[in-house]
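One chain of protein is taken out of this complex; the other chains stay put.
Which chain is which? They are A and B, in the order written, and residues in each are numbered from 1.
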Amino acid sequence: MPIINDTIFFDEKAHGEALEKALKMSPHEVVLEIRESQLRGRGGAGFPTGTKWMLALSAQADKKFVVCNADEGEPGTFKDRVLLSEYTKLVLEGMVIAGYAIQAQKGFIYLRGEYAYLLEHLLNYLDRMRKENRLGENILGTNYSFDIEIRLGSGAYVCGEETALIESLEGHRGEARNRPPYPVNTGYLGYPTIVNNVETFACAYIVISKGAQWFAKYGTEKSKGMKLISVSGDCKKPGVYEVPFGIKIKELLELVGAEDTKAVQIGGASGLCIPMSEIERNISFEDVPTGGSVIIFNKSRNMLQVLRNFMEFFVEESCGQCTPCRVGNKKLLEGVEMLEKGICTHHYLNELIELGKTMQIASKCGLGQSSPNPFISIVTNFKDEIMSNYLGSGNGQ
Amino acid sequence: MIYPDKNVLVNEVDALVKKYGSGRESLLPILQDVQRKFGFISDFAMQEIAHRLDIHPVEVYGVVTFYSFLSTEPKGKYVIRLCKTISCELAGKEAVAKTLERELNLKFGETSKDRKFTLEYCHCIGMCDQGPAMLINEQVFTKLTPSKVIEIIDSLK
Partner (left out) sequence: MDNKITKGRAPVSHQPHNVAKASGEIGGEVEIEINGRKYTVPFGTTILEACRMNNIHIPTLCYHEDLCLAGACRVCVVEVEGMKTLQASCAFPITSKIKIWTTSEKVRKARRHILDLLLSEHYGECYSCVRNNNCELQRLAKEYGVDFYRFGHITQPRYQVDRSSYAIVRDMDKCVLCRRCVRTCIDLQEVGVLEATRRGYSTLISTFMDRPMLDVICINCGQCINRCPTGALRAQDPSDEIWKAIDDPTKHVVIQTAPSIRASIGEEFGLPAGHSMTKQMITALRMMGFDRVFDTNFAADLTIMEEGTELLLRLKRKLLEGDKSVKLPQFTSCSPGWIKYIEHFYPDYLDYLSTCKSPQQMFGAVIKTFYAQEMGIDPANIVTVAVMPCTAKKFECNRPEMNASGYKDIDYGLTTRELAQMMKEAGLFLPELPKSEHFDEPFGDASGAGLIFGATGGVMEAALRTVYEIVTGREVPFNNLTITPCRGMDGVREASIVLTDVKDEWKFLEGVELKFMIAHGTANAKKVMEALIRGELEGYHFVEIMACPGGCIGGGGQPIPTSPEIRKKRAEAIYKEEAELPVRKSHENPSIKYIYEKFLVDGPCGKISHKLLHTHYTKRGKYIV
């Protein structure tokens, strides 16, 4: 696929007056537009946004909430930081549009504690919006009122998970909830709540601004629209890129100037490690999904070391509530340590892979369900290197 | 920094409850403010907050120990958090880490005796294209090298 001409985010002129437009539609019409665009959540899970908003709109309650998940913690993801600092209008007005669509009165931005330096900018922007009557009572002269409060996180990756985030907002430990019931029915303080990623709100803004049809022109059959990808690691031009869904990994590597690549981690620590033999695959929900993180490893990198880094991450960031994730991740990390010492038998490695598969289906939330991904994909795709790592070379092909 | 006097804490908690409300939802904002002001959340502060929000002190303790940025132990005036996730590691975090340990005479996880510096690891702070990166309190520093780090530390000493 060629490099695109119409971009969504990086072209300010394309941003339009979505808020004015949305307020002239009915909430139901707004939701339908989102649904027609087939926009899917941009945080990684990819739940159809239109469906989520429809369920929230039809829920009956005297209070409803919109939550912007700005707890961008997936290793290798930094696109939300860029959106919040440089495309603030898209995100914040996207939230107001979402609020209007589901008829919520209040919104929260759950900003991760590590982004506290963005707080001042965001607070000032919200003040400006209130002065311009784009937030607060009777927005733009309509009888719709909506306001936004910013809440800071305090250094917990698991709070990026939607129910753990809601628990954190309520003053609890960030431990995932039982679902069903889902947040759209029973969310913040028991009220219907939608939790969406920063980029999702920005995309929703664009959908209203330029229309669902325009948005759905890009992407693949099941993954519509453009995606922001944050690229880091061994490449000449790391940074945030806007690409259509369906872009081949090979094409992305060329775009960012990656040389001598050995593997590409797509989806962050919870994602898959793609070896060079699979770079014809594409980035989409149907093939290799990602919330935005792409990390590139060149031939000098030791894959076992990479795996250890990821598993240490999960052991520390797991909330600790459910058995498969709390103990399972530790067992996988111990497996990595055994591989490093060369004492992990082939049989035990297979046991760990089976454990990983159990964790993927038995864990309570997305963290435990995806933490085995790097383990299984690295161990499977780089088997020889992993098994002979202790011999010291570490740079097996 | 002196250990906060109980009266000071009571007044502070009072003011925070007035500002944020007395429901459990206010717990995290209150704890964050106490952490920012005093560098830690003392056991007296936790009990006071618990009583004002009508929850048990042990629940407050459970919340404080859950989040990495909240602490029951006094932290230094400057809390240095170096990212140790893979992108920063690939970019050379190890050299920066050794430099920090050497220049501050601290191991990761420790606070200096004069309570000036705390040195900690943290996980991905979203600066992966500009690594190695670290946070000092709420300020972020990117594209670190050993010499750059020495400059930064010197400016704080």
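One rule holds for everything that comes next: contacts are C-beta pairs under 8 Å (C-beta built on N, C-alpha and C of every residue); 3 or more make two chains touch, one makes a residue touch a chain.
Here the structure is a predicted model, which is why all the values come from computation and not from measurement.
Chemist: Return the single residue from A:Glu167, A:Glu199 or A:Glu385 that touches the missing chain.
Modeler: A:Glu167
Chemist: With respect to the chain omitted from the figure, which of A:Asn69, A:Asn185 or A:Asn381 is a touching residue?
Modeler: From the options A:Asn69, A:Asn185 or A:Asn381, the contact with the absent chain belongs to A:Asn185.
Chemist: Provide the residue numbers of chain B that touch the chain removed from this figure.
Modeler: Touching the missing chain: residues 43, 46-47, 51, 55-59, 61-62, 65-67, 72.
Chemist: So which bits of chain A touch the chain we can't see?
Modeler: 60-61, 156, 158, 163, 167, 170, 172-173, 175, 177-181, 185-186, 189-190, 315-324, 326-331, 334, 351, 354-355, 358, 360-364, 369
As a convention for this text, only the chains that are shown with their structure count from here on.
Chemist: For chain A versus chain B, what separation do you get between their C-alpha means, in angstrom?
Modeler: Centres of chain A and chain B (C-alpha means) sit 25 Å apart.
Chemist: Where on chain B is chain A touching in the complex?
Modeler: Per the stated touch rule, the residues are 23-29, 31-32, 53, 62-63, 66-70, 84-87, 89-90, 122-131, 135, 138-140.
Chemist: Spell out the part of chain A that touches chain B in their complex, as residue ranges.
Modeler: On the chain A side, the touching residues are 72-78, 80-81, 112-117, 151-157, 168-174, 189, 230-234, 238-240, 265, 269, 293, 295, 297, 301, 306, 309-310, 313, 316-317, 319.
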